[in-house]
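Please read the structure below before turning to the comments.
Only one protein chain is missing; all other protein chains are in place.
Moving on, here comes subunit A:
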Amino acid sequence: MHVPDGFIDAPVSVATGAVAAAAVAVSLRGARRELDERTAPLAGLVAAFIFAVQMLNFPVAAGTSGHLLGGALAAILVGPYTGVLCVSVVLIMQAVLFADGGLTALGVNITNMAVVTVVVAYLLFRGLLRVLPKGRTSLTAASFVAALISVPAAALAFTGMYALGGTADVAIGKVAVAMGGVHVLIGIGEAAITAATVSAVAAVRPDLVHGAKGLVKPLEIRTADGVTEVLPASASAPAATPRKPRRLLIAGVLVSLVLAGGVSFYASSNPDGLEKVAGDKGMDKNEKDHAAKDSPLADYSTKDVGDERLSGGLAGVIGVAATLAVGSGVFVVVRRRKGAAEAASVPQEPVAAGRD
């Protein structure tokens, strides 16, 4: 899925480059919190691990084999910030040294394969762990689902970028179906391998699995005279920090709205080279529109809005808003169920349920 040069046009490449740079900057700060001054050696070694594990082939059948992409695995094993960082470093090195993925497409590649996979996988993983009963089985199940969804999510993100700045003239519906279909299959393999790997690590060193921090049993000290003292689970366990993510979330939403609105505003201001040729030669008179042309977002411009650029920008904003609505809808449902369950089991603690 490494996107080569020339696949996505220059404005969108630059915009995704900015998104990727911002994400890496945020992860650099976050990784310091996850790993403190051990960040460089540990993240470096984990990046080397991801690089190596991508070379580990998993035979599927009759000569074909797949390999792990590693975004979800990194997020679950070492945490989201370090995960983004490690996968990004792997991608940068692949582009600069191995010519795998274009240099100008680096932003596209990092945004898709490092940021989208890790963020989607981690959010899903955390959400599932909250609703599922505590235990190794749910850890495995949550890893499975997180990895399963993260791969097609990256494919869809790519389709979105392609819609904004793709250089090829393939209907967006076809791209979405093809990318989605293939990556659902890849996602199944990724999910099976990720879940098995996470459960293998959790069996031996559960303390190393970042996503399993809550599952580690507290240390019990029993002295000779029968007194039992329970030490709280490791003090460095990342307690849920409710304030910071919220600020980050708002900033993220604003950035994506500005990008979706602003970039498509400018991106559509001068028509793509081929459209220009088609227009000059009168080719586009008999152009066939695709099946979804009556959808209000067809051709990525909203109906009944006169100005073409404004309309393109508006379509981008609506797209982001729709994605957000669906995403947060799922999240709210999950939270509410968890809140209800908690309220039922622990009635003397109303704070937890009242937060949303």
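Quick note on the criterion: a residue touches a chain if its C-beta (ideal position, glycine included) is under 8 Å from a C-beta of that chain, and two chains touch if they have at least 3 such contacts; residues count from 1.
We take it that contacts and distances are computed from a predicted model.
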Per UniProt record, name of the chain withheld from view ["NADH-quinone oxidoreductase subunit J", "Cobalt ECF transporter T component CbiQ", "Potassium-transporting ATPase potassium-binding subunit" or "dihydrouracil dehydrogenase (NAD(+))"]: "Cobalt ECF transporter T component CbiQ"
Hidden partner interface residues of subunit A, rising order: 4-7, 9-10, 13, 24-25, 28, 31-32, 37-49, 51-53, 55-61, 68, 77-78, 85-86, 89-90, 92-93, 95-100, 102-104, 167-171, 174, 192-193, 196-201, 203-205, 208, 273-274, 277-278, 283, 287-288, 290
